[in-house]
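So that we are looking at the same thing, I have put the structure below in C-alpha cells.
The complex is shown incomplete by one protein chain, all other protein chains being positioned as in the whole.
Entry: subunit A
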Amino acid sequence: MKKQWLFSGLLMSFLLFLGGCEPLAVFDPKGPQAALLKDVIMISIWTMLGVVVVVFAMLIYMLVKYRSSKTPADYKPPIIEGNKWVEGLCVGIPVLIIVFLSIVSVQSTYEAESVPEGYKDQEPMVIYASSSNWKWHFSYPEQDIETLNYLYLPKDRPIEFRLYSFDAISSFWIPQLGGQKYAMTGMLTKLNVAASEEGEIWGRNSNFSGEGFAEQTFNVNVVSQQEFDEWVTEVHNTAEPLDEETFNELLEPGHLGQKTFTGTHLSFNPAPEEHTEHQGEEHEDMNEEEMDH
C-alpha cells in the first residue's frame, strides 16, 4: 500500500538524519553550550518520536480495520458520544509529556543563558560583536584589537559576546558553539559561550537583513591560550590602528572580507547600553539633568 511506503520513507529519512555520515552542525558541538542544546534536542526528538509512533499506529489500525471494504455490507457504525476515561487519558498523557518537556526547557534555558557549567570560576572574556550590512565587527576591548568577519577565540575560556547592530536586526550564530541571539540597534544583548575544542568553524548572521544577507558569514578560529596570545602580539605588531574615518567607511553596506586593526571602534563610537529594567529610570534622570542645563 502506498501509505505504508510513505511511512517507511518518512522513517528512513528520519534515521538518515539521525545517523547521517557527516554530523550535522548542530549535532557536532565544539563547546559546552552547543553540547547542552544537542542533548535537549535529542531528548525532545525521542519524546516526540514516541508521540508520532502512537498516532501513526492508531491511524494505521483504524484504516486497516475499519475500511468499508473490510466491514460487512450491512454493518451500521454505532453512535458513540465519547468516554470520560478515554478523553481523560487523551488529556492526561499529553499533560505529563508537556510537564516533562517544560522542566527540561526551563532548566536548559537558564543554563544556556548563563556562563557555561564548569567555566563559572573564570572571568569571561568580553568581545563586542556588532553587525552592519553585511559584516561583523569584532572588538576585543581587553586586547585592544578589532577584526572584521573573523574571530580568534582561546579554548577553555568562557566568552561573553555583547551584541548590537548598526542597522538591520541580525542574529549572531555559531551553531557549533551555542545558540543564536539578536543584535539590534540601540540596545545590547549578551551571549555566553565557550569553546572546548581547537579548530576552525563558521558563524553567520541568520536573520534576514537585506541584499547581502546570504554572505554575511564569519570564520571562528579556536586556538590554545598560548596561540591566542601570540596572535594578539602579532596583530599589535602588524595591524593598522582603527580611526573613526576608516570605521565609517567600513560601515557602508557591502562585503569587505577579513580585516584586522589595533584599537577598537568603541572608543569613538561606543556600544549602546545594556537593556535592563533599571535603565529606563536612569534615562529619565538624565533627561531631567539635561533640561536643567
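Annotations
The criterion applied here is as follows: contacts are C-beta pairs under 8 Å (C-beta built on N, C-alpha and C of every residue); 3 or more make two chains touch, one makes a residue touch a chain; residues count from 1.
What we mean here is this: contacts and distances are computed from a predicted model.
Entry comment: the absent subunit's protein name, as recorded by UniProt, is "Quinol oxidase subunit 1", drawn from "Septum site-determining protein MinD", "Pyruvate dehydrogenase E1 component alpha subunit", "Polar amino acid transport system permease protein" or "Quinol oxidase subunit 1". If you put the missing chain back, the residues of subunit A touching it would be 2, 6-7, 9-10, 13, 16-17, 20, 22, 24-27, 34, 36-37, 40-41, 44-45, 48, 51-52, 55-56, 58-59, 62-63, 66-68, 71, 75-82, 86-87, 90-91, 94-95, 98, 101-102, 104-106, 108-114, 133, 163, 167-169, 171, 173, 175, 178-182, 184-187, 189-190, 202, 204-214, 275.
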